[in-house]
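Pasting in a structure now, in structure tokens, and then I'll have a few things to ask.
In this view, the complex is presented without one of its protein chains, the others remaining in place.
Here is chain A:
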């Protein structure tokens, strides 16, 4: 099929990836992108790196879109005329489409707190969604760096850690019993809280904000926190207003089917604004996979033409020094390759490792040897390996504990080597051959080398050969 004139509403990562992949897969019709933000498309996911000062804002800019893509930054779509296949924008411009892709993303869900100014009206109170938000925080007076982060979800925790690294005094206020309580059980949560406290984050869990007034946040227990900056990390909601006004079916997000179509076959939705049963909201990987899938679909590129079947859910904390992942669990009613696949294939096996003194914790739920839900903290190698296995839908190794703890067998010492063990790999010389050479009179490494060639390749076995020589001389075990 031909996608004809493609119009993308939204200028974030999903829109950018989609435009890029559409071109890659051979779409030669027109492509227009309307981005509401004035900045060129950038990596929203790297905002924490701007907050902690490791990247300047300009470093977040995405690569230029392929030639021929018309990018309109700072242009907000306000109305879809489905009958005429037109989109009207706030600058009065009108854009025709044969295929419309909604990638409008999400907007911050803002709490109702008495006294709170409307975000954007003051540098002292801001959400954290856009580059402009991050720059607002950066503009804070260097002598007024008491920052309160409201909301202990992924974004809040990452922002709190980043600001701490940047030298802010950070208090993190979270209504749940511990940060990331949607992902972590109490044991893991306690460990995480400890790690955050260790970084210098002051935690206020089980608390709600009660009131805000002129740089002070009052909590529901009456405590008052100084907040030169108040950062609102209280969740996001899919940006669906445009779709809703156009009469498209909307649940939490714009409802899409396996071909990422809304109930108007000419209109698709991808990324944070879309609601698909196999994709977790607010994650980048599903947005990118949807962009790829839709680009293939619209250009007829195989073999993923069949459509989008969901993305396994991996929630990975991005805080240097804290290795934490939650696998699976999130999208409700996921099907196909989405999380939850394998559930019901036999009874559940639960593996738990808790080593709180060393900050290590793992809790895995397996069905048919495969992870359906897992939390790992402080186990970097297991996190990496298990994430891959989860992505590939592969079984977890039978040695569960060795796997989780990353244990490898220690190399045996020379006297423990069996006789047929190869000591010199370069010349395929066994321990037996070396001890025989010693028995026949070779007294040192050089003489063993002359007799067997051991040590003459890379030389790495020299110390082993020396100790075997020594053992032979002293009558030590050479069996």
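As a working rule, contacts are C-beta pairs under 8 Å (C-beta built on N, C-alpha and C of every residue); 3 or more make two chains touch, one makes a residue touch a chain; residues count from 1.
Assume contacts and distances are computed from a predicted model.
Undergrad: Looking only at the UniProt record of the hidden chain, which name from "ABC transporter permease", "Putative spermidine/putrescine transport system ATP-binding protein", "Membrane protein" or "Molybdopterin oxidoreductase family protein" is the right one?
TA: The correct option from "ABC transporter permease", "Putative spermidine/putrescine transport system ATP-binding protein", "Membrane protein" or "Molybdopterin oxidoreductase family protein" is "Molybdopterin oxidoreductase family protein", the UniProt name of the unshown chain.
Undergrad: Among A:26, A:395 or A:418, which residue is in contact with the omitted chain in the full complex?
TA: Counting the whole complex, the residue in contact with the absent chain is A:395.
Undergrad: Among A:59, A:132, A:401 or A:421, choose the residue that contacts the chain missing from this document, as touch is defined above.
TA: A:59
Undergrad: Name, in rising order, the residues on chain A that touch the hidden chain in the full complex.
TA: Per the touch rule, chain A residues meeting the hidden chain are 43, 45-46, 49, 54-55, 59-63, 285, 314, 316-318, 320, 323, 380-381, 383-385, 387-389, 391-392, 394-395, 397-398, 408-409, 411, 425-428, 453, 456-460.
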